[in-house]
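See structure below.
Here the complex is missing a single protein chain, while all its other protein chains stay put.
Chain nomenclature is as follows: A, B and C, assigned in order of appearance, with residue numbering initiated at 1 for each chain independently.
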C-alpha cells in the first residue's frame, strides 16, 4: 500500500500544474498550489500516508457530508428530503436557475450549495454557536481527532465575499425552504466550510463511511448504516460537482471534494481515502487529487461498478 | 373631461372585484381593495379628477421611473446603461433566471426589480439618507407636492420580508453589477418603494413626462428632454411588468404601474394621467386602473400607435 | 426630404463596414454587403428615395408583419392570441428555452420565429400553395407591386438548413400549439421569408401602416384600423429582435427588420420608410439601415415618445 501511495503522488504531482487555487475566496487563493498528500485507513484502523498528509486545509464542501448526516440524525430522512431533493444536476454548484424553473424551489440535492444551506437550517441547537459545536463535535468523532476547529480567517473571508450563497439563501427563504434567520444559517454554513482538517482526518472519515458507519478504531457505531449508505449514494451521483458523472466513470468511488483541495473517498467494506491538493481544475475539484484517486482505483481495481 | 373621468370610474369599478391587494407585502394587503380614483393634468397645468383621487398609496415600482431619471442625470446615460440593459423581458418582475443564463449578469432593463436595484446603486449622495433625500426631493418636484414622504410601516414590512429582492441584489453584487454595500442599496430601494403619493401627484408627474420634461405649472425644465423621452420608451416596452405587450396593444400609452395600485401614464404633448386602485390582477397591475386607462384611451383616441 | 435621404445614406454608408451578411443561410451570405438604400412614401402617396433602393432582397422577418395581419383577418384577434402571446422577450429570435420553461408552450409573441411559425399555421387556404398565394397577394397589395414573388434559391437554401426552425415547429406541434402538418407549415414559412421586395416596396407597406391601414395611393382600406395599430405596437416592442428596447430609445419608430437586410418603419400619420442594407449587426439588424432610421428620426423629430 505504501508503495502505491508513493507512486500515486509521483504520478499526480505534475497534474497540480494544470490547476490553480480557488480564486473566489481570497483567503484560499493564498495557499501553496503545489502541495499534494494522500492517506488511507483500512477497516482495521491501520493507516498509510504519503506526501503533504499533515498539512491542514479547510473542508469546504466536504463538510456537506457531515452536515447532511447530522441533519438526518436530528430530523429523520423523511423531513430532510421534504426540504431538499435527491437528484443529481448538471448545473454548477452555485447555480440558482433550477430554484426558479422547477415547480418548487426545493434544491435538487444536498451536495450543491443551495441544498447544503437548506440542510444546515435543519441542524438542531440553540443558536449558531450551539449548532456549530454539535457539528464540529460530530466531525471530530468521524475523523477521530479532538483538535479539529474552524479557521477564523477563512470564515471571515468567505462571509465577506459570499454574495452568491447569500443570494441562494435569500431565494430559499422567500420560497419557504429555509425557516430560520438567513444570516444565522449562513454563519453556520460559512463556519462549517472553514473547518480545518488534514488528509489523514478525512481518510478516517472515509473509513467510517466505508464501514457503513462503524469506527475502524473502536468499533463504535457513529452513523446508522442506512444513513452511511445514503450518503455514499450522494457522493457517487453528485459528490464531485458537475464532474460527478465523469468521475464515476474514471474512478468509480463514492467521493466528495471541496474547493479547499480535499477529497474524501470511501471504498465500501475496504478503506477510506483522503487526498489533499489545493490546485483545482475548472470544475472546482483538486486536479492532483483526482489523479491520485484514479491511480489508486485502477491499481487496486476498486471501482464499485 | 370631467364626464369622461366619472364614466371611466363607473365603467371600471366592477373590475376591482377581479383583483386583490398585494399579498406578498403584509402591510399592503391590509388596504381597502375597492378604492378607485383617477386624475388628469393637461399641458397648461389644468387638472380634473374623480373617485378616490386624494387617498394616498405607496409608489412601489412607479418610483423606478424617478430613480432612473435621477441616476441618468447623476451619471450620464452611457454609464447607467453599462450596468443595466434596455431590453424588455417576458419574465416576471422578480425573476432571477436571466441574470444567470445571459452572458453577463446585467439586468435586462431598469423596470424589473433587479434593474431598479442596480439603478439605485448609482444615485449620488453621502449614505442612504442623503440619497433618499435627493430622490424624494426630485419626486416632490415632479409631483409638485412638497409634503411627499415615505411610509415607515410599509418600508419596515418590505424590508422584513424582501428576501427575493435581497437574493437579486446579492446575485448582482457577486457579479460586480452593484458596487456599494448590498444592505444600503436595499434600504434605499425599499424606502423609495414606500414613498406615498395620490392619483393627482402622479398625474402631475405624468404631465411633466408628457411635456418632455417641462413643468406644466411653472414651465421650468425639470428633466432634460432626451431623458424624458427615454423613460417614456421604457414605460411602453416594460412599464406594466410582463403584461406590457398586451397593455401596449389595448391602451397604447407610456405607463408605469406599482403594486401599491397606482399607474402613471403620459400622453405625449397632451396630458398626464394618474390612477389608483389597489386591487391587482395576476400580473401585479391595478385591475381597475387598467380599465380606466383603457376607457380614457379609447374615448379620446390617445394611443401613440 | 430628398436632401435628408441623401445625407442619411452618406452618414450611414461607413457603418455597413461594421456588419456582415447573414451567414446561417448560405444563399444570403453571397450578396454584396456594401449595398444601402432608402425610400420614403408620405400620406399622399408621394415618394422619395436614395441609394440602392431598387435592388431586391428577401423579406425574411419583415414578412411576419404581413402574415400576422392576414392571420388575424382570417381568424380574429382572439383566436390568434390564444396560440401566441403579446409579450416582448429578451431572448434571441430563435430561442427555444421559453417554450419549455413557461407554463404553456405558447410562443411569447408573433415576431420571434416560434411565434411566426405558429401564426403561419393559422393562415387560411387549401394546402401550402393556396396559402402562399393568398399571402403573396396580400403583400402585393400592401406594397402596391403586382410583380412580387419569392426567390426559389433562397427558399431552397433556408429549407435545407433550417434545422433550428424545424426544432421550434416540432416542439410546438408536440405541445399542441401547431395543428397542421409540421413540414407544410415550414414550407409556407420558408417561402414567405424568401419573398423578394425592394426598399420602395416596403416604404409603401410602411405608409399603409402609418395611415392606419389605408392605401396612400387609392385610399382603399387594406387593413382594418385596429389590426394596423396592433401590428405597430408589436413593431415597437419586439420588431428589432432583442435590440428592440434600445432601438425604441434611439429611434422611437414602429419598425420591423429582416436578416435579408431590410427594415420597414411606420411614422404614424406621416410616412412609411423602407431601408435596405444587407450587412447585419450582431443582433441580426441591418447595421447601416439602423443608422439611416436614426438619422431621419432625429432630423425630422419623428419619435413617437
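Keep this in mind: contacts are C-beta pairs under 8 Å (C-beta built on N, C-alpha and C of every residue); 3 or more make two chains touch, one makes a residue touch a chain.
Keep in mind it's a predicted model, so treat the numbers as computed, not measured.
**Q** By the document's own contact criterion, which visible chains does the hidden chain reach in the full complex?
**A** Taken over the complete structure, the missing chain's partners among displayed chains are A, C.
**Q** Just name the one of C:7, C:182 or C:221 that touches the chain not displayed here.
**A** The missing chain is touched by C:182.
**Q** Have a look at C:154, C:168, C:208 or C:279 and name the one touching the chain we're not showing.
**A** Among C:154, C:168, C:208 or C:279, only C:168 touches the chain that is not shown.
**Q** Tell me where the left-out chain touches chain C, residue by residue.
**A** 95-97, 99-101, 163-164, 166-171, 173-174, 182
**Q** Take the complete complex as the reference. Which residues in chain A touch the chain that isn't displayed?
**A** 85-91, 97-98, 101-102, 108-109, 229-230, 232-234, 236-238, 242-246, 248-249, 252, 254, 268, 303-305
FYI, only the chains that are shown with their structure count from here on.
**Q** Enter the minimum step count from chain A to chain C; a value of 1 means the two chains touch.
**A** Shortest path length, in steps: 2.
**Q** If you average the Cα atoms of chain A and of chain C to get two centres, how far apart are those centres in Å?
**A** Comparing mean C-alpha positions, chain C is 55 Å from chain A.
**Q** Let me have the rounded angstrom distance from the C-alpha centre of chain A over to the C-alpha centre of chain B, please.
**A** 47
**Q** Compute the distance, rounded to whole Å, between the mean C-alpha positions of chain B and chain C.
**A** Whole-Å distance between the two chain centres: 32.
**Q** Mind pulling the chain B residues that touch 2 or more other chains?
**A** Within chain B, residues 97, 101 contact more than one other chain.
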